[in-house]
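The next block holds one structure in the form of structure tokens; read it before the comments.
The block that comes next holds chain A.
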Amino acid sequence: MLWLNLLLNGLVWGCALGMVAVSFSLIFATTRFFHVAHAAVYGLGGYVAWSALKHGLPEWAALLVGIVACGAVGALIQKLLYERLDRSGATHLVILIASLGLSAVIQNSLAAVYTSNVLQYGLPWGNRTTVIGGALLTNTQMLTVGFGILSYLGAMWFAHRTVLGKRMRAVASNPFLAEITRLQPRQVHIAVMAIGSALVCIPGVLVPLDLGLQPFGGVPILLTATIAVIAGGVGSISGAFVLALVIAVLQNLSLLVMPGEWSIGITFGIFVIFMLFRPRGLFTG
Partner candidate 1 sequence: MDFLTTYIVLAEIYVLLGLSTNLLVGIVGIFSVSQAAVFGVGAYLTAFLLMHTALPFPVAVLLAAALCVGLNILVTLPSLRVSGDYFVVTSFGIQLLATAVFTNWTGGTGGANGLPGVPAPMILGHEFLEPTEFIALTTIGMGLGCLCFWLMMRAPFGALLRAIREDELAVAALGKSVLGAKVSAAALAGAFAGSAGGLYATFLSFVDPSSFDLDASIFLLTMVVVGGARTLAGSVLGPFVLLALPQILALIDIPTSIAAAARQLIYGLLLIVFMLFRPQGLLGEKL
Partner candidate 2 sequence: MSAYLQVSGLNKRFGGLQALRDCSFTVGQGRITCLVGPNGAGKTTIFNAITGFLVPDTGHVEFQGRSLDGQSPQQIVRHGIARTFQNLRLFADLTARDNVLAGMQDHVGEGPLGAIFRPFHTARALAGKRDAAMAVLAHVGLEDRADALVRNLSYGEQKLLCIARILATGAELLLLDEPTSGLSGAALTEVMALLRRLQSEGKTLLVVEHNTRVVQQIADDVLFLHHGHLLAHGSPAEIIADPKLAEIYFGGTL
């Protein structure tokens, strides 16, 4: 039953994609900056964890080091680059170009330091498989699903239950009002960039654990994730996660009816048509 395997594979990939989409959605909805360098931070997380592992830290500690590092880098990016640009009245295009430049800087630094070869984490337990309902799942895949759901629930809890989360949604819903009230949007932006960047480290480690580490690996994943965010309705965390799952499953199941090379093209094709009729996304937040 090829379709079951493809479906499962799609759900696993959807969870990884969902984590990238949710983290991007948190940032994009609040700051409205098109943070393309999120793909580079995703890559950075994987390499930091890889180095921590090579220096003898246990797996969970290496992941933690990656998460903290990405969070710090996210906050720094907001403080030193985006905030300064925003204050000097930069338009969204200017901020996007700066973000593209930053992405090139980070990814090429990784390529210079770690070479462009496909690196392995070399953790044998990652590949061991267990049979679930007639389909084979590796430990890494199960971890990805686990972390995916955890991240989604965590993001929802954060956005709706915590004070900072509520402030974040306030700033997202009315940036102008936030400016003049005591919400201090600048602080919220830094916090949300830190949290979003920290969260993206998790898929940044789990995906390469399964598929190998490459410096330029983050860009295709982020583009698909932005589609999930936009199609799901900016600001809606559920929208982002659900759409990520839908896109991933569709991409995998599309193999049943067509050769693989068209699955990416089809995804973007459907998205472009979708945007023409539903410009504000499904679950407008």
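On how the list was made: all candidates are chains of the complex that A comes from, given by their letters.
The rule is short, and it goes like this: a contact is a pair of C-beta atoms (placed from the backbone, for glycine too) under 8 Å apart; a residue touches a chain by one contact, two chains touch by 3 or more; residues count from 1.
Given the structure is predicted, the values throughout are model-derived calculations rather than measurements.
Peer 1: Given that all of 1 or 2 sit in the same complex as chain A, name the one that actually touches it.
Peer 2: Touching partner of chain A: 1.
Peer 1: Applying the document's contact rule, which stretches of chain A touch candidate 1 when the two form their complex?
Peer 2: Its residues touching candidate 1 are 28, 32, 34, 81, 84-85, 88, 90-98, 100-105, 108-109, 111-112, 116, 219, 223, 226-227, 230, 234, 261-262, 264-265, 268-269, 271-272, 275-276, 279-280.
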